[in-house]
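The other protein chains are all here in position, but one chain of the complex has been omitted.
Presenting subunit A:
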Amino acid sequence: MLSRLQAISVKVTDPFVSLSLVQASRSLQTSSQRLAPVPPLPDHGGKVRHGLIPEELFEFLYPKTGVTGPYMLGTGLIVYLLSKELYVINHETIYAICIGTIIVYGVKKYGATVAAFIDSINEEKVAKAQAAKDSHISFLTEAIENEKKEQWRVEGRGMLFDAKRNNVAMLLETNYRERQHMVTNEVKRRLDYQIALQHLNRRLQQEHMINWVEKNVISSITPQQEKESIAKCIADLKVLAKTTQAKAAA
């Protein structure tokens, strides 16, 4: 903040002086000159004894005066001021004791509560940001899992397509075989028909020929021949009868 004061004051003076001022004070600035990343704040403030006196004084005096050194210094200083009447006890002293008691009592009693409350304000801020971050992380994790599930499903899709392809191939095969079967049947039917036709033709031819032969033979048999054949048959029959009779008698 004091650097801002300095920057404001620098504007009003002439450039030479202002530049030299800035350059001169630059050696006094011990923190880094970059704005980002902001260096982290220490978690706790400087250690203080009795709420007022920094611990560094005690550490400074410890090598020479031991533990009681700073207390002796304080007591001696107060006694010196009082005895030499450099500090005069007046009504303000009574009031100072009064208000000092009130302040110390207030800090001791309510200090922790107030500090806890202020810390809770910061904690809430952090908790809100953390909650937002956590919800986002969980959302993203869920999204990752869903994506992985989808990828697994996609793997299954190949199997589905294979099954479907097999299905279709089977259907086609079945269809083809059916048609082939039908074709075979039709061809066989046509061929059977032709065969039957041929059989019929042959039979007709045979019957026709037999009829013609019989007709010719019957027509060629003269009555003379008929009588001769009948006489022969009777003679044969007589012979046969004689032989069988002989066989029977023997």
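Criterion: a residue touches a chain if its C-beta (ideal position, glycine included) is under 8 Å from a C-beta of that chain, and two chains touch if they have at least 3 such contacts; residues count from 1.
Quick note on the criterion: contacts and distances are computed from a predicted model.
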### Message
Which of the following is the UniProt-recorded protein name of the chain this complex doesn't show: "V-type proton ATPase subunit c''2", "Calcium and integrin-binding family member 2", "Erythrocyte membrane protein band 4.1 like 2" or "ATP synthase subunit a"?
### Response
"ATP synthase subunit a"
### Message
Using the touch definition from the top, which of A:121, A:154 or A:250 touches the missing chain?
### Response
A:121
### Message
Going by the contact rule already stated, which one of A:48, A:79 or A:94 would touch the omitted chain in the full complex?
### Response
A:94
#### Entry: For subunit A, the residues touching the chain missing from this view
1, 4, 35, 38, 41, 45, 87-96, 98-99, 101-102, 114-115, 118-119, 121-122, 125-126
